[in-house]
Structures are given as structure tokens and as C-alpha cells.
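The other protein chains are all here in position, but one chain of the complex has been omitted.
Chain nomenclature is as follows: A, B and C, assigned in order of appearance, with residue numbering initiated at 1 for each chain independently.
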Amino acid sequence: MDRALRSRLQARFGLELHGEIRQRNDETELRIGAGDVVDVLRALHDEPAFDFAILADLAGVDTGREMQVVYHLWSQSTNDWLRVIVEGLSRDDPRIASATFLWKGAEWMERETYDMFGIVFEGNRDLRRIYMPPDYTSFPLRKDFYLADDSARSPGAGVRHMERTHSPAEAGEAPLRSGTGT
Amino acid sequence: MTAISRTWDQLTLPGKALAILVPLLLFLTAGAVITILLFGGIVWNAILDHLEIVRLFVAVLAIVLIFIPFAFVIIYMELKIIARMNLRIGPDRVGPWGSLMSLVPGLKVLTKEDFTPTKADAVVFTWAPVVVFATSVMSALVLPFAPGLFGADLNIGLLYFFAVGGMTVVGLLMGGWSSFNKYSLLGGLRSAASIISYEIPLTLSVVGLIILAGTMSLNTIVEQQAGWFTNWYAFRQPLAVVIFFIAATAEANRTPFDMTEADSEIVAGFATEYSGMRFGFFFFAEYVNVFIVSAITTVLFLGGWNAPIELPWHVAIDINPGAYGLGLLFIIALVPVLGTLILAAPIYAMRSKTRWWVALIVGFVLFNVVAAGLTLLWAYASFDVVAGLLWFLGKAFALVFVFVWMRGTLPRVRIDQLMGFAWKWLLPAALLNLFVTALAVIVVQQWKGGL
Amino acid sequence: MSFVPGIGIVKGMGLTLRRFFEPKATVKYPEQKADVAAKFRGRLQLLLDEHGALKCETCFQCAQACPIECIDMGGMDTKSRFHVHWGPPETYGERREESAIRRSGRTVPDPAFNSFQPLELDALDEALRRYDYDPRRMLEILEATQAIYGHLPVAAIKKISQLTGAWYAPIYGVATYYGHLRFESPEAKAQVAAMAARRPSEDAYLAHLGASLAGGSGVGGPS
Partner (left out) sequence: MATTYPHGTHKSADDPHVLLDDEYGQYEPIPPYPPRTERELEFYTPGDGEMYLNMGPQHPSTHGVLRVVLKLNGERVVDIDPVLGYLHRGVEKLCENADYHQTISQLDPLEYISSLFCEWGPVIAYEKLLDVQVPRRAEYIRVLSGELNRIASHALFMGWFALDLGGLAPILYSFIERDEIVEMLAALTGQRMLFNYFRIGGVNGDLNHDFLSRLGDWMSRAGKQIETNLALLNENEIFVRRARGLGTIDREAALRLCMTGPNIRASGVPFDVRRAHPYSIYPEIDFEIPTRSEGDSLARYLLRMDEVKQSLRIIDQCLEQMPDGPIMAKLPRLLRPRPGRAWAAIEGPRGMYGAYVISDGTDQPFRLKIHDPSFIHLQAVGALLPGHLLADTMAIMASLDPVMGGVDK
């Protein structure tokens, strides 16, 4: 829990932030909109005060109502992991700026996220499917892509019909308890 | 006909087989006897006056046939030696100590269908393995196995050997280009480049030796190396031996120069598309090459069939069986029995619980071993062909051990390093060796002449 | 890197030559066996406790918890009264009559026992619809099944499990809790009694247990 980092981030990105910076264990989490990804990431990477040199991970998340892209960054200046959550991407046409201008390594991570969620990264030179066959149409990790066989039942969450987990009808309203870590 | 068909049905399977074979055999023997009676005389006379050609034909046949067991022995050596070096045991289930394991790939290759890829150039594709196998076996014609035992004593033996040795490249290229597969194309081109570029230092390193020997006939070269091992050419041409050995490994496509079928990059090189007996020919040719290269090294540098040390006294064991007359029968009957008993007794006494017939069997086996050893010793002493063959094969297989040892240890050299090494290192070394030998010969002649 | 260029290669060759004569690492499998760790979980076999009884009580916990549903079990219940089976709904037909005990090499008392007689299930559908496929009313469903077939056939239980979505374990829990529900049909009672007879009888087992508890090493079952 690096309080100094939180204040520095608050000072630097005051207006882009959605909601306040949350910190727990050794992670700092800040949320931004899809529009200002480029300058926030460039600021975090280039400014000596932050110097987040290593992009640890780039993950796509489908929260049932919206799409998110989550960047995990590491820097010598702080001993916390920084998690940048880009939220507010619509479910039917999620678009976001690509991070390949800062890290060439993000190319394949973005390809995987596109393959699994359908999030389009503008500026990625090679946005093709990476795991699925090229003529595959649907995006497997989305919440409305349900597994047909009954390996999807869960012993703990009470009895539910074997064949369906999150049926498309339920995907609309929140199938989740309040506050999925939102 | 019903009677015959009825009896035929009652016959069991072996019965049927005999019913066919016995009349056939009779007919054949009768025919053979008649032809020998009629034409025997003529053929025998023809053989007598054309003895030379018949001898060559028989020699070539013998050489081609002798290489099959040699190749199997080398495959078995490779399996066991590399295994033992890798702290494994290697094959030990098929046959005693796994000795039949080398037959298994041979049989597998025979039974598999040899398939021609659709887009392959059929003629070149089929003849490539023949060219490779034939050239490598042809070059064995001039090898002096023992004093009297050689294919043909050409006075240009060495030149013939290198000429035919160079032909294998043609076969590899044919195989590589014609099988319409990128991997084999790469393999073929690599083999062409590496073998040609190692041919030059190979031949150059031997020229020094030819100056010293004065002739190119392999027999005379070996005869010149008689006596103590110090006058082997290896000690008079040390640099030439090293160059020759390295160039020879590259010639036979053996590690560390086996870029042609580098299995980690280009799957099996030129032999990727081959299957069945065609692949068998490539597979055999590689092992025949290994033996031939080690044989030629022994002939040129390690004194062929000459024993390393000169025995001061000439051991002459002349046993004249005729002298014993009737006693010979007595010996033939009694000696085996006495031998087994003498050898069985200590075994029976040593461990009380071994039964008497087990001791007898072991005794008999021991007797056979001892008898064989004695006869071998006798043959070694009396016929120098046997002695020569023993020394020649011993040295050749020692060198094969070195090849296999290198294969088990060394990683592969990259293709451009391989070429660079040949042109930048081996070639200058060979020229240097040639220059030094020539200089030495002139100086020695001047010095001898001057006296 | 040493000064003489060839030294590294020679040292490597020396090492392999030395390894040529060192003892080998191969374990000649059928004759010698590798010393596998005692705690090795890779051995798939039915373990016997020191009294020679099966440790497995066919309680289906492992089959139920298996994330990839690869456990397919069948066999006798602990008191060997009836034949039980567990397997994911799409178990292949041919694997069904293979009971765990036979696979473990022990002769199953009655190989002719036909565990799955085909029977019509539409009467059962009507009963289930009456109780709204609700797994919480399992007792009434099972009593209705027993009313239709006279006992609780395994095919019926599998049908109930598929339609109500309840796992086998709760169904067997309810069925075995109440005395009046029985798994084997009356006419098969003789067959079940014969099977039970062939198993080592209970009192022999208890006597044996007593003997071993009273001191004296028990039967030398596997360690």
C-alpha cells in the first residue's frame, strides 16, 4: 500500500480518473475512460516520476454489462502493482487505442484479447485471431457465450439446470451480486 | 480327377507343401545334372581361359555381399555405444544382448511400401538411392582387406577411390531435388555444398602421402608400411592424418558435420520423402560410407593389414594331419569327450547343487570356446591372410568406434561455419602439409644424393 | 574458453568416454521395478485395508468433485445389498456393466447380474411433472417411483437426476435414509441374497476384526 503513489497519481491524472483510486494489499487500481488511454499510458511510461517500464499483463474483461481492458504495470519507483482499468467499452462494438506504440510485446496480448472478446485495438498492425481458427465467428470468453455441455454446473451455487449457466436472457440484467469488484 | 481332389483335401498343410516341393526338387536336380553333363565341359574351359574376369566378378559380388553384415554390425555398434555413453543400456531384448536389433530396421524397411510423391520426378526419384548405394559400395573395390584378399589391385587405386567417392553427391542431389519437398531440397543442396567443399582438402591431404609412397596403388602403400608401427604413414604425415580424418567425417555426413539430414532443422534432409527400401538404401549407404572411410584411413595411414609390432621369431606350427594315420580317427572321437569332461569336473565340484547334466553342458560350451580359440591361433600363425584380415578389420572398427563416439557427443556445426572451416582452415593446412612434404623429400634426396 | 581451440571438444569426448564405463541408469522394467514413492498418487487401484475389506465405500464423493468428470464408478454398496453406479449422464453404454470391482481384478459375485433392465419411463415423467421437477421434494418423487415400479431402478434414478438437476449423491441420500424405499425389486431379492451370501459374511468380518484388535498382527493385506 503505497500512499505516496496514490497522491502522485491523483495529482497527475485528476480529471481523467473515473472514481477514486482504490488500494488494497500491494495493488493500486485506477479507472479511466476509453478515450484517454494513450496519454495516460504514455505519461505512466515516460515520466520519470512514474517510470512504469514493464507491462506485466493486458487482460480483457466482460462484466456482463460492459467490456473492460485491464493493464498491469510495474515500476521501480513503487513497490505496488499498478492496475489501470479502462472501462466503459460498449459490448457490441468495443474499440480502444492499442498499446503497441509503447510496448511491442502488447501486440500478441491484444490479439488474444480480440480473439477472446472481440475488443478492437486501433493501431495494432496485426489484429488477427491467435488461438481460434481464422473463420471462427463468435468470441469464446464473452459472458453470453455459454458452454453447451454440462461441465458448466457448479456444486456450490445451488441447483441449476445442467445445460445452461448464464443463459443469454440473464446476461442482460446483472447475473452477479452487487459490486463485482466495481 | 475326383480321386486326386479328394486326396488333396485330406492332406494337411505341411502335407500339401511336401506334395508340391518334392516333385519340383526332383525335376530341378535332374535338369541340373543334364545341363552340367551337356555343357559342363565348355563352361569349365571358358572359365579357365578367362580366369581374370571371373575372379573380378566374384570379388565384386563378395564385396557387395560382405557389406550387408558390416552395415548391420555398425548399426548395432552405434545403437549400443551411443546408448552406453548416454548412461543407458541400449537394446538388449531382441536376440542375445540385443544383437538382432540392427536387423529390425532392415526388415521394417523391406516390408514398408516405398511411395513416390505425386509431384516428384519419378525417374530421378527412383534412381537416386541406387546411385548413392552403388557409388559407396563401388569405392570398396580397391580396398586391400588382406595380403591376397582385394577386389582389384589398380595401380591408380587412390584416384579411383576419390573419383567414385565424389559420385555420392550426385545421388544426394538427385534425391533432394526430385522429391518435390522443400526440406529435401535444402538437404540436397547442403549435402552438395558440404561434400564438394570437403573433397578438396581430402584429396590434397593425401597427395603428400603419394609423394612419399611413390605409387597410388593401395596394396603397395600398405606393403610399404610393414614392420613396426613407427613406419606407418600416420607418424610420417601427422598433419595429413588430422586433415584426412576431419574431411572424411564431412564426406560421410557424420556428426559434427551432418548438416544434410540435420533432424532438428530440416526433418530428414534429402531422405524426407523416401520410405520403404529406397530409404533403406540411403540408410545403408550412410553406414557403408562410415566403414569405407574408416577402412581407407586404416589403409593409408594406419598400415592396413600390418601388425603393429614385428614378432622377432617366426612362429611356424606345421601340423600334418596325415602323419597320425588311423590315430586321427581316435583323436577326432575322443578329444571332444575328454575336453568336456575335464572342463565340466571343476564346475560340478565347485557348486554342489548344480546338477551333473548342467555341468556337462557348460563344460561342452567351454570346450568349444577353447577349441575355437586354438584353431584361430593356429590359423593366425600359419596363414597371413587370416592375420591380415584380423588386423585390418580391428583397426577399421576401432575407427568406426571413434566416428560413433563423435556422433554421441558433439553438437552439429552450422552450415556456414562448416563451409568456412573447410575453405579457411582445412585447405591451407592441406597445402602447407603438401609443401612441407615436398620440401622434405627434396632435402632428403639432396642430402642422400650429396653423400 | 581455454587457449587451445580443440580442448573443449576433447574434454567433452573424455566425459562421454568416462560415462561409457559408468554404471547405467536404466531400470529393466519387468525384472526390476523403479522405487516409486509411497505417496505416489498415480496408482489407479482399489486399495484394501489391513482386514482385506475394500477401502472404497462407493460414496461418489470423488466422482462428484472431479472437475473433468472422468470418474465412472459402479459396484456394490458397503453392505452389498444392491448394485450402485455413478457416471456422468453421457457415459458410454459399453462402460456401464464394467463394475469397479471387476475392473480391480476381483471376481464380481454374479457376472450375469443385469444391472440395467430397460424399462418405460413415461409414467415417471408424469410423476415428476406433478412435483414440478423440484429436487427439494425428492422423497415424494421416490415414493411415486416405488409406487410405479415396486422399487427404485437405477434407470429411474438416472432419469430423476437428469430432470430435476439434482446430483446422484442427494438422491441416494434420501433413498437410503428412509427404510421403506428399496433399490432391488422383490423378485430380484433372491439374487441379491445370493450375492450377499457369497461375500464374506458380516460376523466373520467382525470376528476377524476382533482377533486383530486383541493383539496379534492382522491379515497381511498390502501395506
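Note that in this section a contact is a pair of C-beta atoms (placed from the backbone, for glycine too) under 8 Å apart; a residue touches a chain by one contact, two chains touch by 3 or more.
Given the structure is predicted, the values throughout are model-derived calculations rather than measurements.
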Displayed chains contacted by the hidden chain, counting the whole assembly
A, B, C
Sole contact to the chain not displayed, among B:256, B:280 or B:388
B:256
Of B:97, B:162, B:180 or B:378, which residue touches the hidden chain?
B:180
When the complex is taken as a whole, what residues of chain A touch the one chain not shown?
24-27, 29, 53-57, 59-62, 70, 72, 74, 76, 79, 81, 83, 102-109, 112, 116, 125-135, 140-141, 145, 147, 151-157, 165, 176-181
Touching residues on chain C - with respect to the absent chain
1-2, 5-9, 11-12, 15-16, 19, 25, 36-42, 65, 67
Missing-partner contacts on chain B, residue numbers
82, 85-88, 118-121, 180, 182-183, 186, 255-256, 258-259, 262-267, 407-417
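Keep this in mind: only the chains that are shown with their structure count from here on.
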Starting from the mean Cα coordinates of chain B and chain C, work out the distance between those two points in Å.
60
With chain centres taken as the means of their Cα atoms, state the distance from chain A to chain B in Å.
68
I'd like to verify one number: the distance from the centre of chain A to the centre of chain C, where each centre is the average of its C-alpha atoms, in whole angstrom.
44
Residue numbers of chain A (touch at least two other chains)
none
So, in the complex, the side of chain C touching chain B is made of residues 9, 12-13, 15-17, 19-20, 22, 24-26, 28
Could you please specify the touching residues of chain B with respect to chain C in the complex?
81, 84-89, 92, 405-406, 408-410
